[in-house]
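All protein chains of the complex are present and in place, except for one that has been dropped.
Letters are used for the chains, namely A and B, taken in the order the chains are written, and counting of residues starts over at 1 for each.
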Amino acid sequence: MSKYGMVIDLNKCNQCGACVTACKLENNVQIVSKESAHMDRVMQWMKLSTTNYEGNYPDINPVTMPTFCAQCDDPPCVKVCPVRATYKRDDGIVAQVYPQCIGCRYCMANCPYTAKSFNWYKEEQSIEYEKCFNPDVSVRPKGVVEKCTFCVHRLQKAKEIAATEHRKMSEQDYVPACAEVCPAHAITFGDLDDSKSSVSKLQGDYRKFSLQEELGTQPKVSYLRAKSKS
Amino acid sequence: MFSKIKSFFGKIIFIQIILLSFLWMLASGMTLLLINLVNVSYEVNDHQSASIAISILGIIVFWVLAGILTYVLVGLYRGRKKEIEI
Partner (left out) sequence: MNNPQNIDEDEVLFNPIYHSGKGFYILGGAMLTVLLFGVGMYIRQLIFGLGETGMDGTVSWGFYIISFVFFIGISHAGTLISAILRLSKAEWRRPITRMAEVITGIVLMIGGLHPIIDLGRPDRILHIFQRGRLQSPLLWDMTSITAYFTASTIYLYLPLIPDIALLRDRGGRFHKLYKILSWGYDGTEKQKHVLEKAINILMVMVIPIAISVHTVISWIFSMTLQPGWHSTIFGPYFVVGAIFSGIAALIIVMIVFRKAYHFEDYLKDIHFNYLGTLLLVMSLLWFYFTFAEYLTTFYGHEPTEMRVFLYKIIGTYSPFFWIMVVCNFVLPVIILSNKKTKTITGLLITSIAVTIGMWLERLIVVVPSLANPRLPFPTGIYIPSFTEISLLAAATAAFILGFMAFSKLFPLISIWEIKEGREESVRIVSDRLNQYLPSKGHIKK
């Protein structure tokens, strides 16, 4: 069985935000109005979180890192969901069934990564955005919770293509949108169970860390610490 | 006397029994629900032990409650003075 995971090299990451944009477009994530954004209701599955500031005033550079659903192997959100709207697939992806979600937001309260977004309103999207909706991903109604799914629809597609071509899925077949667009090739994605995959090889890297490993959630998304600049 | 009992059955006891049956419906409904949920927990590979523990507790509580009320109401009905018209 495969177990998908991701490693983000923060040394390569130049904080361009392409992954954030790609994620939003790929998954039809709602663009909220200015008022909602001011209320901290921005919907982003992947976001650049400012962790630190470099330099002295006024030449300050924010240091950011992409944070999103860590795809825990022991997910706290799944534990508490009262209706099994969020669940862990056999391939390790923590998925969300939008038509099943009752919107109690218990998973949001229990997510140590604050990675889930809630559809507070169903807001009107601009025509330009609606035109480029991805047909493979459902558009969520108001009142449900959503989050990063490792672009699971791409996996579905890749599996089917591989099956019709009578071959095994290769590493390049299934790559989430963020990893695909990253111009610095900072995001490595692959099968953690396959010892030959590039993501498995990075697991032993001395710079590797995961967010809040100490909680025992066993996140499948990990990072490579940036090398100090000195 | 007989006609009185007959009219009694015609009217109030009927409503009373319906009211009481609501409680039994609740108890059996909760039982069915909890059994269903235990089934679901097997289906989706949840922690079944927790589900079973909760459902055992829940089912017992509801049945005991329904039992108590039935005991009281039957007891009251039996214990009333026969000559009093209800």
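Assume a residue touches a chain if its C-beta (ideal position, glycine included) is under 8 Å from a C-beta of that chain, and two chains touch if they have at least 3 such contacts.
Small disclaimer: the values here were computed from a predicted structure and weren't measured.
Trainee: If I consider the whole complex, including the chain that's not displayed, which of A:M39, A:I161 or A:A184 touches that chain?
Mentor: The missing chain is touched by A:M39.
Trainee: Suppose we count only contacts with the excluded chain; which residues of chain B make the list?
Mentor: Interface with the chain not displayed, on the chain B side: 12, 15-16, 19, 23, 26, 30, 33-34, 36-38, 40-41, 44, 46-47, 50-51, 54-55, 58, 61-62, 64-65, 68-69, 71-73, 75-81, 84, 86.
Trainee: Touching residues of chain A against the unshown chain: what are they?
Mentor: 36, 39-43, 49-51, 67, 76, 79-85, 100-106, 108-110, 112-114, 117-122, 141-145, 211-212, 215
Note that only the chains that are shown with their structure count from here on.
Trainee: How far is the middle of chain A from the middle of chain B, if each middle is the mean of its Cα atoms, in Å?
Mentor: Chain centres of chain A and chain B, defined by C-alpha means, are spaced 50 Å apart.
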